[in-house]
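Dropping the structure in here first, questions after.
The other protein chains are all here in position, but one chain of the complex has been omitted.
Showing subunit A:
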Amino acid sequence: MAFDEKENKPKTSLGRLSRRSFLSQAGAMTAAAAVAPLASSPSPAQTAKADATPAFPGTVSVTLRVNGESHAIQIDPRATLLDTLRETIHLTGTKKGCDHGQCGACTVHVNGRRINSCLALAAMQQNAEITTIEGLGGPGKLHPMQDAFVEHDGFQCGYCTSGQIMSAVAMVKEPWGKTDGDVREAMSGNICRCGAYPNIVAAVQAVRRMS
C-alpha cells in the first residue's frame, strides 16, 4: 500500500518533518540536532533512496518485498527480518522488545500471517509479501484497527502498539470465538507492560463488530 503523502501530513510538529527533510538535515549533524524529528513518514520513493546502503564487507544482496515495494539491499546474512526492517530499510515502526520471540513487539505479516520478525532471518524472506505497521496506514490515513486503538485508548507509551495492531489485524481473520476471553487469549503473545489490555480488547472487539 502506497502512502498519499498529502493526506499523510500531520497537522502539528509531532509529525511535521518528512523523511526527506529529516535525512537532508541529518547530513549536517548540527542541523540534525536542532530539528530532532518526532515522527518519520517515509514514502516509497524516499525509502528506495535510503536503500542505497553501502556494501560493507561481509554483507549479501537480497531483495525484500515490504508493503508492496521491492527493496534491493545489502545485509549481514545473520540479520533478522526485524533488524533489517529497522536498520536497513528504515521502517522503524516495527519495534524490538526482546529479540527472542517472547514479547510480540516485532509482529509483522508475512504472506498475510502474523509472525515475530525477530525470529525470522531476512535472507529467507525473499519471496514473501511482508507488511509492516507503516503498510497498514499512516497517521493521516489510519486503518480501522489503528483508529480503534486511538478511539479506545488501546495503549499508553505506544511501544508495543505496532505489534499489538499487526497481531490484532491478523487475529480478526483467524478462527477465534466471539468473546472478550477469546480476544484476550489470541492477543496474549503481545505483552503490554503498560497494561492497556482492557482497552486493547475493546478496540479489537469494536473492529470485529464492524466487519
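Everything below uses one rule, namely that contacts are C-beta pairs under 8 Å (C-beta built on N, C-alpha and C of every residue); 3 or more make two chains touch, one makes a residue touch a chain; residues count from 1.
Here is the rule we go by: contacts and distances are computed from a predicted model.
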item	value
Chain not displayed: protein name in its UniProt record ("NAD(P)/FAD-dependent oxidoreductase", "Xanthine dehydrogenase, molybdenum binding subunit apoprotein", "Phosphate-specific transport system accessory protein PhoU" or "propane 2-monooxygenase")	"Xanthine dehydrogenase, molybdenum binding subunit apoprotein"
Touch criterion as defined above, residue of A:64, A:81, A:120 or A:160 at the omitted chain	A:160
Touch list for subunit A against the chain that is not drawn	10-15, 23, 26-27, 29-30, 32-33, 36-41, 56-59, 75-76, 78-79, 83, 86-87, 90-100, 102-103, 105, 132-134, 136-140, 142, 146-147, 149-151, 153, 155-162, 165, 183-185, 187-201
